[in-house]
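Omission of a single protein chain aside, the complex is shown with its protein chains in their original locations.
Which chain is which? They are A, B and C, in the order written, and residues in each are numbered from 1.
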Amino acid sequence: MVPQYLVALLTAFLLALLVPLLDGVERKYVRARIQSRVGPPIIQTYYDLVKLFKKELLIPSTASKLFILAPPTSFFVSIAALFILPYSLSPSLGFEGDIILLAYLLVLSSLTSLLGGLASGNPFAEVSSNRELSLILASELFLGMGLAVIALKYGSLRLHTVSTNLILLPSVLLAYLTLLYYAFIKSVRTPYDIAEAEPEIASGYMIEYSGPLLAFLILGNLTRRLLVSSLFTVITFGPVISMATSPVNVEVLRYTLNAVLTISLSIIVYLSLGVVSVIHGRYRVIHALMSIKKYTLIPITALILAVIGF
Amino acid sequence: MNSTVTVNEVLYPVYLLMLGCFISPVLGEVASLYVSSSISIGASILMIYISIIAMTSGGLGVGEFQLLTGISSAFSEVFRVSSYGFEVSVDGLSAFFIFALGIVSLASSIYGISYIKRYVGLESLRFYSVLYPLFLMSMYLLIICSDVILFIISWELMSITAFFLIAFEKANKVAVKAALKYLLMSYFGSSLLIIALVIISSISGSTNFTALRTVVFEPTVHYLIMALIIVGFGIKAALVPMHSWLPDAHPEAPSNISALLSGFMIKTAVYGVIRFTFILLGLNHYALGLMLSSLGIASAIYGTLMAIIQIDSKKLMAYSSIAQIGYIFLGIGGGLILYPNYLGFIALAAGLFHTLNHAIFKGLLFLTAGGLIYRTGSRDLNSLGGLAKVMPITYTSGLIGSLAISGMPPLNGFVSKWLILIPLLISGHPMLVLYAALAIFASALTTAAFVKYLARAFFSSPKNVSVGNVKEVPLPMALAMILLASLCVVLGLFFYIPFNMASSAVANMITYSVSYTTITLQDLTPVLYVFTLLTLGIFISAFIAVYLTASHKLRLTPVWTFGTKDLLPKTLGLNAHSYYREFGSTYSFVYVLRSYVYELVVRPLCKWSTKLARSYYDFVDIYLPTTLAAIVIKPLWRWFIGLGRSYYDWVETYLPTVLAVITALLLILIIASYLGCVVWFLST
Amino acid sequence: MSRLSWVKTALEVGVVTKKYPYEDVEVPEGFRGLPEFDAVKCIGCTSCANVCTPDAIRVVEDVGSGVRRLEYRVGKCIFCGRCAEVCPVSAITISKEFELAYKGEVVHVIELRYARCSVCGKPFTTSKHLTHVEGKLSEVIRENVDLCPDCKRRVSINSIIQSAGAVR
Partner (left out) sequence: MDVVGRILKILEGKVSNYKVINSGNVIIDVRAEDLVDVVRIITEELGGIYSVIVGNDARRVDGTFHNIYVFSLDSLKTYLLVRVRLSPEEPSVQSITSVVKGANWGEREVRDLLGINVLNHPDPRRLVLPDGWPDNVNPLRKEFNYQTRPQLNCSTQYTPIRSEDVVALPYGPYHPLLHEPEYFELHIKGETVVGVEYRGFHVHRGIEKLGESRLTYNQIPFVAERICGICGFVHNVCYCQAIEGASGIEVPERALYIRSLILEIERLHSHLLWLGVACHILGFDTGFMHAWRIREPIMNLAEALTGNRKNYGLNLVGGVRRDVSKDSVGKVIKILKNVRDEYSRFIKGLTALKEVVKRLEGSGILPKAEAVSYGVVGPVARASGLKRDVRVDHPYAAYKDVSFKVPTYSGCDNMSRLMVRVEEVYESMSIIEQLLDRLPGGPILAENAEVPEYREGFSSVEAPRGEDVHYVLTGKYSKVYRWKVRAPTYNNIPALNVMLHECPLSDAPLTIASIDPCFSCTDRLIVVDVRSGKRFKVGLKALAKGWRP
């Protein structure tokens, strides 16, 4: 059992270290391509991070210690979240209700970086934290409904249970859709990057960050991005994958196979979300909330369907 | 029962506290404060000790509370009934609540030592020194008593002392008004309770809890009692339709009192509901569960939605108290609905666990707010700001408290919320699932509310308050905050200890079938892994932070406001009004609904009833009789019973009429007080 | 989903940016880049300095060392190309050079020897200028061209007086 967890932990760290590469791929082959640019080299994000780590540390005189503590914390929190996510779909991982823990960790991770930004005492950080929290509020309601449907249908909120048996019902499919949209909201890209909105509030809560701290912040954000797309992938494609790999009867092999499949699928999801974001403009705050409110009808209908048994 | 504490030692805290409130009047102002505070500290420690012993030994037996026996025997002379004493007992449930009470009261007593000193010259500290132990005692007595009458007496005592403590700042009109509103509403509630208890004990023919276990009601009475009890306790717990006193009363009290009020007093209702409805009377758990959970989720959503738009730090916390109580009742209600399913057990235990947690972090948060008041004299989030650097301890504990109440792992708030949510979600009961989904939303709202508190109080630029001469709070206050803050962390990391306490408390009051188990503590070990990972992460980041500050060349810069310095206005960034305006306008229907209710129901009632009961005295002399009545009524009652016993057939006809008479009498009082209390809706 | 038209466009257009500076960019004919000065052709008539708006071309009369110095400060140049237009001997050509990022200031200097007056020996313009002018003048008035303005005035007055005397 314990080695399983060690493997999970290793995977988490490995992924966290590979995320910049993924970002590089997105920057070159998604964003630059769609913008008809040559774009940076794939390992550009690593260059950026290395450079940032070399830079000096600028700290606002009004900032409290949290300002320094927050970025690494938010990074490690998102790693902990990755750790929960059972890429290998093995039963010995996870526990009842780990999805909720995951959701809380997601919020915690973004909350930490927000608080760090707030701790700098910069007015724009305040504006952006206001925006981000309004977004969190709206999106958590959204998520709650979606999870409710899944819980109703699976009678369990354990990622393993949800991700290994397939239930093909309209309500569940709608719940998947909900999760996808949630992933889109949570991967802070346009149009939902209103909390960073460089032309408006000068990248909000990040405004005071520079050097190594900024590097941690970026790493944390990227990891969260991967996390949400993987969460969607594991829940939605998990059943299919586990069915596909069920013939393989060497356990270790099967789990590795699962892991490879889930990870590659989540990368695909990650990149396609990137494509979607590139062809969007940024929402006005109120519009972002309105849109989420509108889409909340999806999980609500799903819930109704689920209750009446579809 | 291999307890090292005999049941009468359970009463030591009571005697101690009584001593406190008797000797403090004869002392000097400050001396009395010191004495009563230290006595309450001692008492609190005793409580904690007792509760731990009780929990380890699975409850303590029944004993006699001698003090009031004299009175009762006097009455028994008059009414020719056999002498009678009140019974006290400590079972798992009481022990659990005593533990919570002990912790909160300990913190707030320590805190009070220096906090109350700011009233020197303004208010009479003696008054406080008398009331404070009395208040503690009443709550403690309430928990340990196992007798209807003693319950009523201590309940009323608690209400009245709380009233005086809320109105402690006599000069402050708002405070007095709020206190009166509280007094009236809680009085209304308690009169309903009295009716219920009177009916119960009349039917059971005894006021002893043990006797109540055996009674059976015919359906109508059954549901009447259920309704009475829920409303009665619901008012004290400030469940949503009956909440309106809380947001006014809690902010006005001195902060350590607010900590006690939110931290424990409203929990006594939780205790009462559990104790009476299904331990003693074994009411229909399903209907009860439905009612409680519905009220609970309503309060959770309403409370948080109101909390995020507050601009007064303590009002914000007060509203979130409503929400958290809602959470607790959601758990308990769920637990009752799912009975006898094992999930229900978890939900119920989690509900209790959350009671403890909320007692701790809400107490903590009120103490931090008190710290701000103590130093800046303001609780207006518009004028506060930028205190993080000057009040590091207050700020850190405020941060921990906020994260805990937002249910952020690995702090204690998370586990209890999580354990409430899971059973409801996976129960497959559509309504509970919906409620749980809404509860997730509510916890997000809580986060928002407390980030607002943090941001406006500690982080962003100071607005009207000058932080220049602000210092950290004095040692006792700091100690109290550190105590609670560290508890938040400890109970989070070692959540299975309090959860075991809660579950054993539940276990020895109702037995759930362990047939269908999904969660056992063994299943929670992975959670421990995650928590360890998180803690490790935090430690590592701390190291990283230290390393960075040490290794890198570190430059202090002014905050970057695009190169402007001299042109800048005094107030940068957002003020408290500005928070979540967009969210509010997007989900405006909630607030619109609220204002409709207020305009269409509350206002007319107020207009219609303002002519009743103008002044404060009117209410007191409506009020006092019933407190007396509570004391007098018992022997009266036994007298009726005695008669009833001897002339059985006559009783057949007589009892109902007596009931009718008393009920009518009470009802009149109720209506009068209700109309009165509606007056104070005006001050919402 | 008309959004996707953006992706379509991008795929059709392809990548349009260059890997500058790893790739060259060519500039069209008649691009106004760095002016180049031909010290051999230059006759030091200073007309370029007169039209130069930002004073990038300056004339320094260094009588001591007997040279007129034309200094061209690249840092001040706005590449309008007026100098090239007005140069009588087209000693200035506008090159296509535009990659001029350089730390520090660079000055191009052209030094031209003075022509000394054949009478008083005072320097009055550059010898090359003189020869250039000579080339333009007709036989008749080419005499006295090597005199400085003052001497020339004196000489011509004298000659007038003499001719008057001859008449009398």
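We take it that contacts are C-beta pairs under 8 Å (C-beta built on N, C-alpha and C of every residue); 3 or more make two chains touch, one makes a residue touch a chain.
Computed from a predicted model, the values in this text were never measured in an experiment.
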{"item": "Where the missing chain makes contact, among the chains that are shown", "value": "A, B, C"}
{"item": "Residue among C:9, C:90, C:118 or C:156 that touches the chain left out of view", "value": "C:9"}
{"item": "Contact residue for the chain not shown (choose from A:42, A:286 or A:307)", "value": "A:286"}
{"item": "Touching the absent chain when the full complex is considered, from B:173, B:577 or B:594", "value": "B:577"}
{"item": "Residues in chain A touching the chain absent from view", "value": "31, 34-37, 47, 50-51, 54, 123-124, 127, 130-131, 190-191, 193-194, 197-202, 278-287"}
{"item": "Touching residues on chain C - with respect to the absent chain", "value": "2-3, 5-6, 9-10, 13, 16, 21-22, 27-32, 34, 51, 53-54, 74-75, 77-82, 85, 94, 97, 99-106"}
{"item": "Interface with the undisplayed chain - residues on chain B", "value": "561-564, 566-569, 571-575, 577-578, 581-582"}
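Just so it is clear, only the chains that are shown with their structure count from here on.
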{"item": "Touch-based graph of the chains, sorted into line, ring, star, complete or other", "value": "line"}
{"item": "Closest chain to the centre of mass proxy, which here is the mean CA position", "value": "A"}
{"item": "Distance from chain C to chain A - Cα centre to Cα centre, in angstrom", "value": "65"}
{"item": "Inter-chain centre distance, chain B versus chain C - centres from mean C-alpha coordinates, in Å", "value": "92"}
{"item": "Averaged-CA centre spacing for the pair chain B and chain A, given as whole angstrom", "value": "37"}
{"item": "Partner chain C, residues of chain A touching it in the complex", "value": "32-38, 275, 278-280"}
{"item": "Residue ranges of chain B in contact with chain A within the complex", "value": "386, 388-389, 392, 395, 399, 406-409, 414, 418, 421-422, 425-426, 428, 430, 433-434, 436-441, 443-445, 447-448, 451, 454-455, 458-461, 518-519, 523-527, 529-530, 533-534, 536-538, 540-542, 544-545, 548-549, 552-562, 572-574, 578-580, 582-583, 585-587"}
{"item": "Chain A-facing residues of chain C, complex", "value": "3-4, 6-7, 10, 13-19"}
